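The excerpt is restricted to a subset of chains, each kept in its original location.
Chain naming follows the written order as A and B, and within any one chain the residues start at number 1.
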Amino acid sequence: MPGTNPLYKAFETELRVRPDDIDMFQHVHNSKYFDYVLAARYDQMELNYGMSMERFMENGYGWVVKAVHINFKRALMLGDYFTVKTGINEIDDRGCRVKFIITNKSNNKVSADGWFDFVMIDINTGKSVLIPDDIMEHYMI
Amino acid sequence: MPGTNPLYKAFETELRVRPDDIDMFQHVHNSKYFDYVLAARYDQMELNYGMSMERFMENGYGWVVKAVHINFKRALMLGDYFTVKTGINEIDDRGCRVKFIITNKSNNKVSADGWFDFVMIDINTGKSVLIPDDIMEHYMI
């Protein structure tokens, strides 16, 4: 994946457009691409990084988004199946930048790409915290 | 499925909770159950009734909801897999009542049930229309 740091693995999740994702232009509403990346990332936390968001939250932690950049290339449509490939680009003790590519399975073309900056927070205070070593290990793959 | 008319078949679709479906109470937001039934129904139009919503719309038709009734029994949570079973209860030349049961796969318990009343519309006028015989046939199974 262009722009992904070769130090870190990339993972892929397959999802499908839901009817409630479609907007007045009869394609997927722009803000839903954001939600698709989030859904893929949660899935990959559980399956690929070995630490689900549910477990994160039980431990009092959460990941929140500090910045996002999305390029919309070819709109997804009703019923489309697509993949969301994500990979860490940079990580430090506060957070990480995750790159993504959304690909439409019907034509294998890129639908959208971009990146998210995540920071780890204490879920009770809402403040950002240093990523503990034992959690960091999950992401150093 | 209780309340389903034995004259008509029931069909089942498996879906998964997306993170953007979760609300401030940390369970699936009530209005999303509505969207889950819709997603299942679109899936079943394509796979089970042999006429996708996309094809419907290309022919100038749409299904719109006239009334809905939902009983919320046990909340779905982040990451849950669930099934949406639906079946026609009554149908006439204007529309149909579809019953549904949403079941959480993690414990096999009913999460929500209820029904939708759909009517067929001309997508250009937005007015309800008589269901043509060739379309009605798709539902008489």
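Note that a contact is a pair of C-beta atoms (placed from the backbone, for glycine too) under 8 Å apart; a residue touches a chain by one contact, two chains touch by 3 or more.
Since the structure is predicted, the reported quantities are computational estimates derived from the model, not experimental observations.
J.: All chains share one sequence here; work out the copy total for the full complex from the 2 shown.
T.: 4
Just so we're on the same page, only the chains that are shown with their structure count from here on.
J.: Any idea what the CA-fit rotation angle from chain A to chain B is, to the nearest 5 degrees?
T.: 180
J.: Between chain A and chain B, what is the gap in Å from one C-alpha centre to the other?
T.: It comes to 29 Å between the two C-alpha centres.
J.: Can you check the complex and tell me which residues of chain A touch chain B?
T.: 18-20, 35, 38-39, 42, 46, 52-54, 77-79
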